Each structure stands twice: as C-alpha cells, then as structure tokens.
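To start, I am sharing the structure in question, which I have written as structure tokens.
Only one protein chain is missing; all other protein chains are in place.
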Amino acid sequence: MRKSSAPYLFLTPALVLFAAFLAAPIGYAGYLSLRRVKVSGLGLGAGARSEVWAGLSNYGRSLTDPEFVPSVLRVGAYGLIVVPCMLGLALVLALLLDAGRTRVGTFTRTAIFLPYAVPAVIASLLWGFLYLPRVSPIVDVLSGVGITAPDALSSGWVLYAVANIAIWGGTGFNMIVLYTALRAIPTDLFEAARIDGASDIQIALRIKIPVIGPSLVMTFLFSLIATLQVFAEPMTLRPLSNTISTTWTPLMKVYRDAFVRNDIYSAAATSVIIAAATFVISYGFLKIVGSRAFSQEN
Amino acid sequence: MAVTTLTEHPPVVQPAPAPKRNTSPTATVLLLLGAAYCLLPVLWVLIASTKSASELFNTFTFAPSTHLFDNIAFLNSYRDGLYWRWMVNSAIFAGGGAAVSTLVSAMAGFAMAKYDFRGKGLAFNLVLAGVLVPAVILAVPQYLLLAKVGMTNTYWAVLLPSFISPYGIYLCRIFAAATVPTEVLEAARMDGASDWRAFYRVALPMMRSGLVTVFLFQFVAIWNNYMLPFIMLGDDRLFPVTVGLSGLLNQGATQPAMYTSVVTGALLSIVPLVVLFLTLQRYWRVDLGAGAVKA
C-alpha cells in the first residue's frame, strides 16, 4: 500500500458526482422536510402562499398518518414472502446448475436469467395481463381443467400477486450471483467427500452452502434493500384493481404526496424516515450475521 | 492485506467442464420448471404481439395470430417512428451512463482497494450509504436542483445522475482487491510508471471481466429506470423506452388499440438487452461474496 495524492485524484470524479447527485439531493430533501407551504385565506393569487419553517411537523404527520403503519407492516409481510422465496429458489437452481447433472443447463440458465432484462414497469404490466381473470390465460387453462382460479388481485391474494412479480424478476439475477460463487469453489474441497460416498445433497448442504455463505449474506442484504423499496410493481398494478391503495407501500406514499398532492415537504419527511429505517435495518442485519462484508480489508 | 486463497485466485468464470457424470432427471425437470416460470410472461408477450387489437383480449391467449408485422408497422408509423427514437434514447442513456459510470467506479474502487489514505474509511462508508438510498427518494430533489441550473428536459438531466453508482464502486473495489496483485503494481512503479499509467495499463486490463459486469449491471439499471427520466423529461422525443411505453399504456386506457402497440413495443424493448447479455454473458461475474471472505 502506498501513500500519495494519487488515491484522491482517482476518487475525485466519484466524489464530485456523489456530492452533486447524491449528497446534495439528500441534504435538500432533509431541508425540505423541515419546511412547509403556508397559505392565507382562500389561497388564490400569487401572494397567497409562502414557504415557512415547519419544525418536525411533517415528520409528525407522516408517522401518525393512519395509513403509514399498515403500509410498513405490508412491506414487512411482502419481504417475508419475497426474500426467502426468491433466494431459496435462486439457491436451489444455482446448486442444480452447479451439480452439472443435466443437459439443459445453458438453456435454463439463460431462460431463468431473462426476466432480469425486463424493466419492472413492463414486468408488472405483463403480469397484470396474466392476473386479470377475464384476460388471463392462467385462469383460462385452469378453468379448462375445471378449477376456478381465485382473483389474483382480490384482497386476499394481491400481496402474493405483487410478490410474485418481484420473485420472477429477481430470482435469475440472484441465481447467477450464487452460481458464480459456487463455480469458484475449488473442486478438491468436495471431491474427497464425493469419493467417500457423500451424495450431491449432502455435499451441497455440508460444503457448498457454508462456503458461499458470504455471497448468500450479500444477496440477502441487497434483496432486503430492494424489498424495502418496492414501488414500481404495485404502482403499475394499482389502476387494475380496488385492492392497491395510493399509499400501499411507504414509497407509494412518497410518490403520492410529491406528485399527486403537490406536497413535496411531507414527501421529503417520509423519504428521510424510509432512508433512516433502511440504514438501521441493513446495519442491524449485518451486525446480527456478524459479517464483515462491509468492513475494510486492513 | 489479509486475503484468503479465494481472493488471491479470483473465481474462474468458466472452469474446465466438470467430469462427466450421470444426468439426473430430477435436476432436469426442476430446472425446466424454473425456466418455464420465467419464460411464461415472455411467451405471452411474444404471442400477444402477433395479435390484432380486436383479437388481443378476445381469442384464446396462447393461440398465435398473424399480425406481428402489422403491429410493428403501426408502431413504426406511430408519430413518425417515435418509438425508435425512444429506443435510441435508451441506448444513449444506458450506454453512455454505464460507460462513464464504469470508469468512475473503476477509478474509485481501485483507489479504495489499493491505496492507504486518510478518509478512506469515510469514503467507503459514504459509498455504502449511497447503496442504500432508494432512487425514488432522490428523483424529486435531483429534479429541483437540476432545474436551478436549467438542465431539466435535456439528455444531461438523465445522464449526469447515472454517472455515479455507489454499487458499481462497491463492486469495483471487490474486483480490484481480488484481481490486481499489489506486487504487479509495485513492479510497474519500479519501472517508472506513474500511478495513472499503472492503473490504466496494468490494473484496468486485469479488472476487465469485473468491469464488464459493472457495465452490464449499470446498463440494465439505467435501461430499466423509469422514475428519473419520467420526472426529468417533458419532451417525449427525449424519453427512454420505459417512459414512452408507459405513456402508451396510459393512452391504452382510452384508445385500446394502443395496447397492441404497448405489447409489441415491450417485446422489442427486451430484445436489445437479451442480445447484449448473450454476447457478454461469458464475462458476467458478480461474486458479491468475494470481497467479504477473509481470514
């Protein structure tokens, strides 16, 4: 390791961009969250509104909004569905590919990875068509064999319907990450076990999964962050059903406040709360698993 | 540097094929099921794009029709080929944004992996914090700030914020730590190479496959981004394909003939990404764990 001015020069473009497009907007959001518009009288005409300090009142209103807690709990439940299903599926598929006991490996790997190339907005649109009972081929096929499929967008099912889109979109990416980690395991680590007669499943459970533990931790963390930010899928499905409200997830509330209600101050306050919660949860998670993934190498 | 064998010998992308072993029908069936699940909506869009507007919701879903080229022709003629402009815009945003951001990330990641300097811990923590911030939250303040310098509704409004990718920096730091041996850098410097030259001539080539990964990663992130361009752009000739298609979809509500255009447009918009992936697949390597494994 060398000490010189070089690292600062290498870092300069990143730092400048970081300051301009991440730090400054976040700071600005923090400032806005403490402001509000004050209207007088009927509020019409150019002089009727002014921006004033609001103290913490925007935060108070966000936290006490009756829709806020349910939306947080909903995202929690959504995460409990998405993260285990998606990572479980990704892990199983990666192990199957890695075991190399099939001739359809290349095809299936590409096919499963394909959804990653589909933007969330378009993926939600496609699944939306597949969910609506009257236009859905799934309902068609099921009713063809005599099963009445439930309405995927009814209140009992809508959470799973949204979760399914996220699982569909994210499994392939995570599978590739885990598959790459599995390919990196030196074969001598498990050849000995194989000669001793261990089955593929035993090898997977005892050797492979523990070795790729750090990769699992990281995919878990990034999936968790993505979960907390769920937005595009319910936003696209919302107009198709009665069951997704405009504040269905906390980020949808941010969007509604900023763009529908023209109240960027409340939106900023809710944003700051979400960002803070994301930090606490991510760092908390890393503390719990005791990973030093994010720590320095020296 | 406390590294393990694993990070000194970076993961091989395509190792020598495993010894021939018996195929397992169970594995094959499970993988095919997974593939079927992932292909189902794509198959639907493929078939739906062959249908005319009157057939779309009224014939059996998986019965293909013959109108694919009519639909493409309609999309082609929609407002003088606006759709293709959207595709070109997406390519500019994603290609330009990903290229610059990969270079910026490589420099920053290299510095953090291979140098000791004051504020290194702070810089790294900033990067991590950046990874955690949702893009939706940033979009509005970014808009307001860019508006102050009169840059909204330009290509730059979408490109500039895409140049910084904390996740890309994080990945580059992992790749630099894993693939560029410190001794090689030292040797280059002994030969009188400047820091920049050592980075450009020695480190960059070694990090190549990692950089392709970061490029692809950022390319997809920008290509799929909706919120930022939606807010930044008012002129629909600057739209990327995600924003343009979602606008068409909104019109579909009142002019349902547009649904076939949306479906056909969605299909065509996936094609470039699929091609890109198939060509660059052999470089694709995201080993999130590599930087984390330590003694």
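We call the chains A and B, going by the order they appear; numbering starts again at 1 in every chain.
Everything that follows uses one rule, which is that a contact is a pair of C-beta atoms (placed from the backbone, for glycine too) under 8 Å apart; a residue touches a chain by one contact, two chains touch by 3 or more.
To be clear about the criterion, contacts and distances are computed from a predicted model.
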item	value
Which of "Phosphate acetyltransferase", "Sigma-70 family RNA polymerase sigma factor", "Extracellular solute-binding protein" or "Outer membrane receptor proteins, mostly Fe transport" matches, in UniProt, the chain that is not displayed	"Extracellular solute-binding protein"
Contact set of the excluded chain (shown chains only)	A, B
Contact residue for the chain not shown (choose from A:72, A:135 or A:281)	A:135
Touching the absent chain when the full complex is considered, from A:16, A:39, A:63 or A:189	A:39
Absent chain, residues of chain B that touch it	53-54, 57-58, 79, 140, 143-144, 147-148, 150, 152-153, 231, 234-236, 246-247, 250-259
Sites on chain A contacted by the missing partner chain, in the whole complex	36-49, 61, 67, 128-129, 132-135, 154-155, 239-247, 256, 258-262, 264
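One rule holds for everything that comes next: only the chains that are shown with their structure count from here on.
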item	value
Separation of chain A from chain B, taking each centre as the mean of its C-alpha atoms, in whole Å	16
In the complex, chain B residues that touch chain A	1-3, 5-6, 10-15, 17-18, 21-24, 27-28, 30-32, 34-35, 37-42, 44-45, 48, 57, 60-62, 104-105, 107-108, 110-117, 120-121, 123-124, 126-138, 140-142, 144-145, 160-161, 163-164, 166, 169, 177, 182, 189, 195-196, 199, 220, 223-226, 242, 245-246, 249, 253, 262, 266, 269-270, 273-274, 277-278, 281, 284-294
Contacting residues of chain A [partner chain B, same complex]	1-4, 6-11, 13-15, 17-18, 20-26, 28-29, 32, 89, 92-93, 96-97, 99-105, 107-108, 110-123, 125-127, 129-130, 134-137, 140, 168, 171-172, 176-177, 180-181, 183-184, 186-187, 200, 212-219, 222, 225, 228-229, 231-232, 236, 239, 251, 254-255, 258, 264, 267-268, 271, 274-275, 278-279, 282, 291-294, 296-298
